[in-house]
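All remarks here apply to the structure that follows.
After this line comes chain A, so read on.
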Amino acid sequence: MEPAGAPSSSDAAGLVVELRDAVAVLGRFPALAGADLHVRRGEIVLLRGPNGAGKTTLLRLCAGLVPLERGEGTVVGCDLRTQRDAVRSRVGLLGHANGLYSDLTVRENVEFWGATVGASAVEIDASLDRMGLASRLAGVAVGRLSAGQKRRTALACLVARRAQLWLLDEPHAGLDATGRDELDATLRAAVAAGATVMVASHELERAGGLATRVVDVVAGQVSPDTGASDTTASGGAS
Partner candidate 1 sequence: MNDTASPASGSPASGSPASGSPAAASIWRTARLVAGKDLRIERRSRVIVNQVLPFASLVMVLFAFALDNDEVLQRTAPGLVWLATIFALLVVVQRAFAVETADGALDALRVAGVSPPGIFLGKSLALAVQLLVLELLLIGLAVVLYEATLTATGAVLLVTTLLPATTGLAFVGTLYGGLAAGARGRETLLPLLLFPVVAPVLIGATRATEAAFGVGHAAIDEGWPWVGMLLVFAALFGVGGTLAFGPLIEE
Partner candidate 2 sequence: MDHAGFIFASYIAAFGGSAALAWYVVRRGRALGRQLPDEDKPWI
């Protein structure tokens, strides 16, 4: 595989995510039943849909965690079949689980996840600061935090990961008003810096204001809503 060469070719088309008739299976259940999705660089795409529609699986597929059973898929320029390792190191996923170690402190968690991609101490501090965790909470064990505080910590870990594609599954859940503002600001900053974001959320009012495009996920398939703010999306890509 050529992780170095591959992304540039997709950058030309500006496509960060490209799924064609993608099928992904959980056990024997086809959580994704032929999804088509194109996401350009700089977009913030909101995935909307009922429970069990396949939003989570779509995000996990894009993260390289769930294998592509049928169809084609390219994420950040890497093929989802043959270059999953390369995909993984370029995306950041915030799933239902936070991926935190409850016995470690907030700072230690962020340091650990930052260190997996070689983030510096300055970047760690900045990530903590970004999610409002720099002061009092930094030294508290994650196991003692509330659900919302854990979510913030997980977001700070994600910030430290410096991913090209951010995949967020219900990121607003459990966050208070300040946390949501910080999250939105973080995502906008990431996009401004060249990243792309996909968000699955039920909180349409909140996430809808953030998104440049809304996409409906129903029954394991994706039907793009070209209405909302497609112009913004294409503007972001160029």
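Here, a contact is a pair of C-beta atoms (placed from the backbone, for glycine too) under 8 Å apart; a residue touches a chain by one contact, two chains touch by 3 or more; residues count from 1.
The candidates came about this way: all candidates are chains of the complex that A comes from, given by their letters.
Here the structure is a predicted model, which means the values were calculated and not measured.
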{"item": "In-complex contact of chain A, chosen from 1 or 2", "value": "1"}
{"item": "Residue ranges of chain A in contact with candidate 1 within the complex", "value": "3-4, 7, 63-67, 85-86, 88-93, 95-104, 108, 112-113, 115-119, 123, 126-127, 129-130, 141, 157, 159-164, 185-186, 189-190, 192-195"}
